[in-house]
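What you see is the complex with one protein chain gone and the rest in place.
We call the chains A and B, going by the order they appear; numbering starts again at 1 in every chain.
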Amino acid sequence: MKEGNYDVPDGLYYSREHEWVKLEGKLARVGVTDYAQNKLGDVVYVELPEVGKQVKQVTEQKTKEMELGAVESIKAVSAVYSPLSGTIKETNAALQERPELINTSPYNEGWICVLDASALEAELKQLIDAKAYAEYLKKL
Amino acid sequence: MGHPYIPNTREIREQMLREIGAANIDELFADIPPQIRLKRKLKLPPAMSELEVKRHVQAILAKNTPFTQMLSFLGGGVWPHHVPAHIRSLVQRSEFLTSYTPYQPEASQGMLQALFEYQSMIAELVGLEVANSSMYDWSTALGEAALMCARVTRRQKFIVPELIAKDRLSVLRNYASGPGLEVVEVGYDHRTGQLDLKQLRAELGGDVAGVYIENPSYLGFLETQGDEIAAAAHKTGALFVVGVNPISLGLFKGPGEYGADIVVGEGQPLGNPVSFGGPSLGIFACRDESKLLRQLPGRLIGATTTLDGKARGYCMVLQTREQHIRRERATSSICTNAALCAVSAAIYLASLGPRGLRDLAELCASNASYAMKKLNTIKGLRAPIFDAPHFNEFTLNCDDTHVSIQKLNAGLLKRGIQGGKPLRAEFPELGKTALLCTTELHSRDDIDRLASALKELLGGKG
Partner (left out) sequence: MSYQQARWAEPLIFELSKPGRVGWTLPEKPRERINVPKELLREKLELPELSEPEVVRHYTRLSQMNYSVDSGFYPLGSCTMKYNPKVCEELAALEAASYIHPHQAEETVQGALELIYRLERCLAEIAGVARVSLQPSAGAHGEFVAMLVTRAYHKSKRDDKRNQVIVPDSAHGTNPASAAMAGYEVVTVPSNARGRVDLNALKATVSERTAALMLTNPNTLGLFEDQIIDIAGVVHDAGGLLFYDGANLNGILGKTRPGDMGFDIVHFNLHKTFATPHGGGGPGAGPVGVQRELEKFLPVPLVEYDKKKGRYYFDYDRPHSIGKIKGFYGNFGVLVKAYAYLLLMGGEGLSEVTEAAVLNANYIMRKLLGVEGYELKFDASGPCKHEVVFSAEPLKRMTGIGAHFVAKRLLDFGTHAPTYYFPPIVPEALMIEPTESESKEELDRFVDALRTIFEEARSDPDKVYSAPTATAIGRLDEVKASRQPILSWRAYRELAKE
């Protein structure tokens, strides 16, 4: 679906920090939303987390353990916060060579990492669905 | 009458005040609490006309004896060379001189291209792929290199040679104190000055972030074990950092060629006057590896094109490392650096070219060679104290005489000669030793004159 100018695909979970989650069994694939990539501008570099790193689900008070990495444009750096707690299983090496995938394909080729979620059921309650995220975007 | 640097005269200012609806200038300062208002005039010398300022400052500076008016053998981190006249006339062009950081690349291509050329030349000189567009000086570049090694390797120890210049060590310790890096000194062979490899290998555990040497060393000799030191460092995952006098690289291999990951140094001798030690020019270069590049401090200029791809242009790149974007997570707080000195260096290197720089380096070394030969013939003197090849600086020892370095220098000064830097305060174990430097400014006659004066002083009457 679309909210204004932004793509908000169904079937994904979203966080208020503008990340999306695609459930793949017990694993969760994570990236940033179309709204996020639009606000970031042209991405020039992606700082990917290390495989094996343990992360916590992001809360109001952001800490380092909630960071998945960072996305850089030429004028800004934005931390990417983890929508779920867990261990990093895989990161998207393609982003090293082609960081612009985050702009051109934020929900597909621009995925950032895959998490082995540690408290999936409980934490999913903190995330919202496409409809709710679209509503959230309206208010920004 | 108006002030020459303030175009808006009192009349114009009064008109402006009226236009903005302010009764007087004090209204614009009314928000300063009365308790902190300065209720008196600033106690400064009264304003002088340009003519008077010139006279006043010239009178003060006249109390200096420039080394052009005496025969000086001082070096030790800043070295006297001839600065070709066209360098000054170019960097004094106010388009360079009175510009600032090229935040608007479209209007600042001059500075950007000049700095890109500087980066390119330094990279060639030191044998590495990436050089930034300057740091404050050698010592702070070293400090930042240590911090960079710690960030890249996530380790806390940094190894330096015992014979490192003590001032540079002090600066390094200050930089290391931030993240709590441990600075460890490794000893040297007392005959050759070379780094004690056995001690180095013993210190190299899994906790060393970087190993640093100076080549030529502070005391003038060349470190011949560069390859081995690099191998030892890399074997344990530490980075290899080398500090240089860039003039020497006209003759010698760039440290990148023998395994350096980072090179720092003092760029002052490249077209900048000695100027009592400042302005200076910090050289900083590293290997082109993503993990190093991301942690590099300082400004970087990159080549690109216009949006339509038709024309070449230059702009600052990878600014996300820097303070104006990353703030407390920046690779360094450096903002203003030594840009104009870097442009001087680029012009200098372009004017000398590879042949000119080699000839210059050869002459500097040749003069030192001649000086050591001559001074060694004087009873009681020994030059150098290390049995190793030297560049243009060397140590002179007078342990076998009855006088101190200070006494010799005082006698030399009476004869219009500035002797070498006494080293006792920095390295008491080296006895009565001084550090001397020769450059292309010295002639054989100059060196002969030094030798005769020393002979005379040691012969009896001082």
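Note that in this section a contact is a pair of C-beta atoms (placed from the backbone, for glycine too) under 8 Å apart; a residue touches a chain by one contact, two chains touch by 3 or more.
Keep in mind it's a predicted model, so treat the numbers as computed, not measured.
Peer 1: Looking beyond the chains shown, say which of A:E17, A:E47, A:E100 or A:D116 touches the absent one.
Peer 2: Counting the whole complex, the residue in contact with the absent chain is A:E100.
Peer 1: State which residues belonging to chain A touch the missing partner chain.
Peer 2: Residues of chain A in touch with the missing chain: 42, 44-45, 73-75, 99-100.
Quick note on the criterion: only the chains that are shown with their structure count from here on.
Peer 1: Just give me the whole-number Å value for how far the CA centre of chain A lies from that of chain B.
Peer 2: Computed value for the inter-centroid distance: 45 Å.
Peer 1: Contact residues on chain A for chain B in the complex?
Peer 2: These residues of chain A touch chain B: 44-45, 72-77, 96.
Peer 1: In their complex, what parts of chain B are in touch with chain A?
Peer 2: Counting only chain B, the residues touching chain A are 290, 317, 319-320, 325-326, 329.
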